[in-house]
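If you scroll down you'll find the structure; I have some questions about it.
Only a single protein chain was left out; the remaining protein chains are all shown in position.
So that you can tell them apart, the chains are marked A and B in the order they are listed, and the count of residues begins at 1 in each.
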Amino acid sequence: METAQAALKISELPFLAEEAPEGEGGDETTAAGSQGTVGEPFVENPRMSCREVNVFYGEKHAIKDVSIDIAGNEVLAMIGPSGCGKSTFLRCLNRMNDTVDTCRVSGTILLDGMDIYDRSVDVVPLRARVGMVFQKPNPFPKSIYDNIAYGPRIHGLAESRSELDAIVEQSLKKAGLWQEVYDRLDQPGTGLSGGQQQRLCIARAIAVQPEVILMDEPCSALDPIATATVEDLIAELQEQYTIVIVTHNMQQAARVSQRTAYFHLGTLIEVGPTDRIFTNPRHRLTEDYITGRFG
Amino acid sequence: MLSKDACRAIVLLAVALAVSPAAAGQGRDYISIVGSSTVYPFATTVAEQFGKTTRFKTPKIESTGSGGGMKLFCAGLGIETPDITNASRRIKKSEYATCRKNGVREITEVKIGYDGIVLANSKEAPRMNLSKRDIFLALAARVPAPDGGEKLVANPYRTWKEVDPALPDTRIEVLGPPPTSGTRDAFVELAMQGGCSTFAWIKTLKKTDKARFKGICHTIREDGAYIEAGENDNLIVQKLEANPRALGIFGFSFLDQNGDRIQGSLVDGEAPTFENIASGSYPVSRPLFFYIKDAHVGVIPGMREYVAEFTSDRAWGEDGYLADKGLIPMSAGERQRYAADAAALKPLILDDAGN
Partner (left out) sequence: MKKHGAMPGKEKVTAMDVVQKGLARRYRRERWFRRMGLAAVLASIGFLGLLFVSIIGNGWSAFTQAEVLLDIDFAAAQFDVDNLARANYGALVKKSLQKLFPGVKDRRQKRKLYRLVSSGAAFILQKMVMQDTSLIGTSRRIWLPADDEVDMLLKGYISRSVPESQRRLTDRQIGWIDRLIADGRLKKRFNTTFFTAGDSREPELAGIRGAVAGSLLTMLVTLLLSFPVGVATAVYLEEFAPRNRWTDLIEVNINNLAAVPSIVFGLLGLAFFLGVLGLPRSSPLVGGLVLTLMTLPTIIIASRASLKSVPPSIREAALGIGASKMQVIVHHVLPLAMPGMMTGTIIGMAQALGETAPLLMIGMVAFIVDVPTGLTDPATVLPVQIYLWADAPERAFVERTAAAIMVLLAFLICMNGLAVYLRRKFERRW
């Protein structure tokens, strides 16, 4: 059923049929197609499953034939050198790429068996189910309270003011920010420090109770203490949610994730259990990267 | 919040658009007047007086120039067209024809008095004594060759003394209105053409080759001696004060108001005074008119009364308030005749008249 749908999808996309040039380099990375991904990209009972995803920014082929599953209640870490397409792939998962004019996506991405790129799918509820925390903190220029309350308000998640207050408090507590801001909820969110802002954005994302949370380098602007808070949060969230996290910090990936995916020049090179990837990488590129030979 | 405002505004616009033509369709309760900027100060004075002393609204008067006024006036009948147009010249045959073609069949002509066109300079310089011939020779683009004969040359005169040895040895520098102005038309017709007709061979051209005649007499030089100073006569007065060598051309009312700063040049020996213009001895003066759309009388309230006010002696008489504003009144006989014709709405018939 799923595979039939995927096949149908691809045949519908004419630009994929013949061309889809095989990378720029022509080196060994081209060998790694979807079949070429080393390791165990697929799981049983996936929450999300991606098949032969290709992304183009105009002429630029940013993601090449990526196929991967994401299991429920797991943390998947995505690593790879800068510019290899981690953010791009992440943004495919809640269709944030729709906002980029030049961006075209092909292939299938299923969420609980539903093709999220299907014409009948409404992106608004999709993004409520698949939340996102961005690489740069981007709080709204509103009060701290309104930042958190905005999502629940537009989705109608709270019946009353007290319910809304409870959601705000819960979310801030989960993000480890409550202690710092509980007495100034009416002050602008933009007045917080960079690390606080990032946690505010995390709180904002979880306030709408998504099923999947996408995090794009959430800790790149945080100090070790705040990073630890966020990592604790991820561990805690994992019990309810599925989390995909992009990180440049290898230790972080090792600490928080169960599985790790390694991207290189738009191609998914290797996927596997985090311990194994870091102790015993199978692909030479993965090995080079985690041992710090490049990237 | 914004979308609500936007909606409200759009609704408002729709209502405004829907209501206003309807409102306009109900008729107009004020007189609409257009036309000459020379008549404007007089017509507005009458209008104000009329508005204050009667139960009617004060007429609205647009200053559009004589030609512009005629165009609007002759566009047709109906409340969106003006009821009266002022003119600093008589209606042209072509305009009259347009009027008739557009259904404006009956119009009444009312002459209201005269306007003198003066050449003035600053009191700091000696008063000029010019003939019309001097004016023509000083300002025409092409003049008969100074050595005689029936030949035209580009205007060679640089100073007044070269034009006429009796005049001072100063550069010819004249500030005057642009070609769009009625004052300029009248000046060209009365002063320039008058001076140009003093050359016998040019005068004969008027019968034989009218176009050439006009070309010679009506074309003002463009080499810098004549400076177009805009329609604003006040500005010309100010420039004359700053530059005592220059002469300026404008309507008599501006001389009248600024007698302490500027003086009018004699033309053919006559000074531009109230009496001289009224008696007709000052040669550069023109009649002023207004034209009534007879079909609107009785439709637009107050038209008869407005005309009566304008043609009353307390307005246009020798001691009337218009004389105060610089209008040169007609003789008592002429006034009586025009007032009677206006009251009777005697339609103008233009078969051979006009130019």
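Definition applied: contacts are C-beta pairs under 8 Å (C-beta built on N, C-alpha and C of every residue); 3 or more make two chains touch, one makes a residue touch a chain.
Owing to the predicted nature of the structure, the values given are computational and were not obtained by experimental measurement.
Peer 1: Which is it among A:Glu44, A:Asp101 or A:Glu239 that touches the chain not included here?
Peer 2: A:Asp101
Peer 1: Which listed residue (B:Glu62, B:Glu189 or B:Glu318) would be found touching the missing chain in the intact complex?
Peer 2: Result: among the candidates, B:Glu62 touches the missing chain.
Peer 1: In the full complex, which of B:Glu95, B:Glu109, B:Asp134 or B:Asp256 touches the chain missing from this view?
Peer 2: B:Asp256
Peer 1: Quick one: say which of B:Arg142, B:Lys239, B:Lys325 or B:Lys346 touches the chain that got left out.
Peer 2: B:Lys325
Peer 1: Can you say which of A:Pro139, A:Gly195 or A:Gly272 touches the chain missing from this structure?
Peer 2: Going through A:Pro139, A:Gly195 or A:Gly272 one by one, A:Pro139 is the residue touching the chain not shown.
Peer 1: Quickly run down the residues of chain A that touch the omitted chain.
Peer 2: Chain A touches the chain not shown through residues 94, 96, 99, 101, 124-128, 131-132, 134, 136, 138-142, 150-151, 154-155, 188, 190, 201, 204-205, 207-208.
Peer 1: Could you please point out the chain B residues that touch the chain left off the display?
Peer 2: With respect to the unshown chain, the touching residues of chain B are 2-3, 5-6, 9-10, 12-13, 16-17, 20-21, 23-24, 28, 30, 32, 34, 37, 40-41, 43-45, 47-48, 51-52, 55, 57-58, 60-64, 80, 231-234, 251, 253-254, 256-260, 319, 321, 325-326.
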